[in-house]
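All protein chains of the complex are present and in place, except for one that has been dropped.
So, chain A:
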Amino acid sequence: MKAIRAAEGLLTLSQQDELVDLPNYPLSASEDEGDSDGERKHEKLLEAINSLDGKNRYKLAERSEASLKVSEFNVSSEGSGEKLILADLLEPVKTSSSLATVKKQLNRVKSKKTLELPLNKEEVERIHREVAFNKTSQTLSKWDPIVLKNRQAEQLVFPLEKEQSAFVPIEHVFSGWKARTPLEHEIFNLLHKNKQPVTDPLLTPMEKASLKAMSLEEAKMRRAELQRARALQSYYEARARREKKIKSKKYHKIVKKGKAKKALKEFEQLRNINPTAALEELEKIEKARMMERMSLKHQNSGKWAKSKAIMAKYDLEARQAMQEQLAKNKELTQKLQVVSESEEEGNTEEEETLVPDVVNEVQMDANGPNPWMLRSCNPDAKEEEKPMDSEHLPEPVAHQFSESEEDERPVAEEETLLKEFEERRALRKRSEFSQDAEPMGSRETQDSSSQEVLSEVRALAQRLNKGNLQSRKQRVTSTGTVLQVQREEPAPEEEEPLLLQRPERVQTLEKLEKLGKEECSQKKELPRPILQREWTERNPNNQPDASKGKKKEQMINLQNLLTTKTPSVKSLEVPTIEELEDEEAKVQKQMIKEAFAGDDVIRDFLKEKREAVEANKPKDVDLTLPGWGEWGGLGLKPSAKKRRRFLIKAPEGPPRKDKNLPNVIINEKRNIHAAAHQVRVLPYPFTHHQQFERTIQTPIGSTWNTQRAFQKLTTPKVVTKPGHIIKPIKAEDVGYRSSSRSDISVIQSNQKRLSGHHKKQLKKSSTD
C-alpha cells in the first residue's frame, strides 16, 4: 500500500515540478536543457525516495541558481531554512580588518545605555557608610576569638612574644650531640651492640615506603568496595521505590502469596535442620494467630467486608472474596498442632489443678489451653461471680504456689525458686501498672504459663476492686484470708519473700505514699532508733492511727530519748571494786534520785525552749486605736473585729532549725561579727548567690592543698617582664597574616631565625 502511495506522490511531484519550473526558466533555452532537465528530475526522484522514510519529506527545495530577486536591503534566507541573524552576515567580515571599526561602532551602539540620575547625597553617604562598616567589622571580627581566648585565659604573659618554634627533625639535633659522660658512652655502646637505630628510631625508609604502598592499595580496594556498595544500595532503593509505586492489587497479591510460600518452604527446611529454631518460628506463627484472634481483622466487620456483604447477593465475585476472607480467618485462627499429644494432655491436666475451678468450668469445652482468653465471651457470668470471686480467688493462688513448688522441687533448687519468685513479683507489678495490657507472649514452658495465669488473676482482682469502692475493704479481708491460709499451710521457706510482701499490698495508695515520705525523712535524719521502732510498730495495717502518726512524727518523746534502753551486755571487764560496790551504787542512785526529785529536767528544758521560740518569733503589729469609732474609756476594749482588722501580721519566718529536735535549742540569731567577714556583693557574671558560692568553696591556701596545686591556684592573672615594653597586639603575634607585606616580613623573620643548616632541611623537605 505504501509503495503505491509513494509512487502516486512521486508522480504528482514530478508534475508539479514541471509546472513550477516552467515559469522559472523561460529564458534558458539551450541544447543540454533536456539533459539538465533529466538530471534534475533524477535528483528529485532520489530525494523523494530518500524522503520515503518520512523524515525530510517537507524539506524546501534548495536554490542552486542565482535569482533575480537578490538585493542588499532585502536578504532572504529562503534556502537555509533558518532565520537570518546579523552576526551571520558579519562573520565573513571579521577577517577583513577594514570592517573592524564598523563592527566596533556597532557594538558600541548596542551597549550604550541612557545614564541614570545620580543618587542624592544622603543616600550615597549611607551606602558608603554601610560598606565601610561591613568592611571594618569583617576585619575586626577576626580578633574575636583572640579576645575571647585572652579573656578566658588563666594567665597572660606580656610582652606577647611568641617564639616561632622551628621544627627541627630529631636527627639533626642528635647529629651535633655527642656522648660525653661515661654513662652515656655505656648506654650508646649497649645500643650499638644491639643494633638499635639511634638516629631515627621509628622506621627505615624502605619500611616506610612499603607501608605507604600497602596503605594505598588498601585504600583503593576499600574505595572500590565502598563505591560498589553505594551503587548497589542505590539500585535497591530505586527498585523498592518502583515496586512501591505499583498500584496493581493483583501484583501485590501475587507477591504476598509468593512470600508466604517462601516462608512455608523455609519453615519446612528449618524443621528438618534446626528444630529449636523451627519452634521459635512456630511461636511466631502462634503469635500471629493470637493477634488475629484478638484483632478480628478478617472477620466480616470491616468497611470493605460490609460493602462486599451488601454486594454478595448479586455479585458472584464479591461472594467469593468474602468467602476467601473467611477462609483466611479460619486458617489464621487455626491452632497448630505441633506438640505431641501426650504432652498436651499433661499440660491440660496440670492446668486443671493449677487454675481455679471457676475458670476450669468454662475451659472444659474450649480446646485452647488458655482459659483466660475466653473470658470475654461471658462477661455476665463473671459479673455475677464478682463478690464471690474476690474472696475466692486468692485461695487457689496460694494453693497453686505450694503445688507448683511441689512439682518443681525435685528438679529446682532454692536459688532457682527464689529467682522465680522475683519474676513473679515483677510480673505482678507490671500487671498493677498496666492492668489492661494483655499478655501477648506465648507460653513457652509450663511454669511460665502458670505465672501468666497468676498475673491474670491478680489483674482481674484489681479490676474488680476498682469497680466498686467497697471492694477496698474486701480486698483487705481477702488478702487477710490469704495470709491466714498461707500461715495455716506448712508454707515452705522459699515463700517468705512473697508472704512478707503481702501486707504492703494491702495498704492504700495514700498510705503507701506516706510510707515513702516517712522513709525519706528517716533517711534524711540521722539514725533515730526509737522512732524507727515506733514506726515499725505502727506499720502493719492500722489505718486509724495514720492521721495521728503524722502529727506525732514531729515530736519525739523526750522521755524516751533520755531513757534509751541501752544494750545490757556485760562485756565490760567490770573491776572488782564495782562488783563490791553494787550495793553502794544502789545507795548512790537513791541519793541522786532524792537530790533531783524536785527538778524535772525535761520539763524545765521544754519550757526554756518554748520561751526561746516565742522570743524569736516575729511580732505582730497592733494598730488599733481605742475609742476610734466606738465608745472608749476605762474597762472598754476595742472589739475583736476591729482588733483583727488593724492587726498587721508579721510574715512567718523560716522554720526553726530545731523544729523537729525536741532536745535541742539552736540559737537563730545571726552572728553579726562573722557576717562582717562574709561576702555581701555578688560579683559580675553571677546572678545567684549559690553560683558564686560554688566558685569559692574550694580553699586555695597551702594549708589545704599540695604545693603544686597551691601554686597553680594562686598563679597571677597577668605576668609582665620587668624592663620590657609591652607593645599592642599585632596580627603576627597571634598567627594571623593581616596583609601580604606583613606576611613576607613574617617569613623573613623566620628565615633569619633558622640556621643555614635548617634551611637546607626545609628545602629538602619541600622538594620531597
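In this text, a residue touches a chain if its C-beta (ideal position, glycine included) is under 8 Å from a C-beta of that chain, and two chains touch if they have at least 3 such contacts; residues count from 1.
As a working rule, contacts and distances are computed from a predicted model.
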Per UniProt, what's the omitted chain called: "Syntaxin-73", "WD repeat-containing protein 46", "COQ5 protein" or "Vacuolar ATPase assembly protein VMA22"? "WD repeat-containing protein 46"
Out of A:Lys193, A:Lys313, A:Arg680 or A:Lys717, the sole contact with the unshown chain comes from A:Arg680
Of A:Arg108, A:Lys313, A:Lys619 or A:Lys669, the residue touching the omitted chain is A:Lys669
Decide which residue listed in A:Ser307, A:Gln334, A:Thr698 or A:Thr720 touches the omitted chain of the complex. A:Thr698
Absent chain, residues of chain A that touch it: 152, 191, 196-197, 201-202, 525-528, 558, 561-564, 566-569, 571-575, 577-578, 581, 585, 589, 592, 596, 599, 601-602, 604-605, 608, 639-641, 657-658, 661, 663-667, 669-682, 685-699, 703-709, 712-713
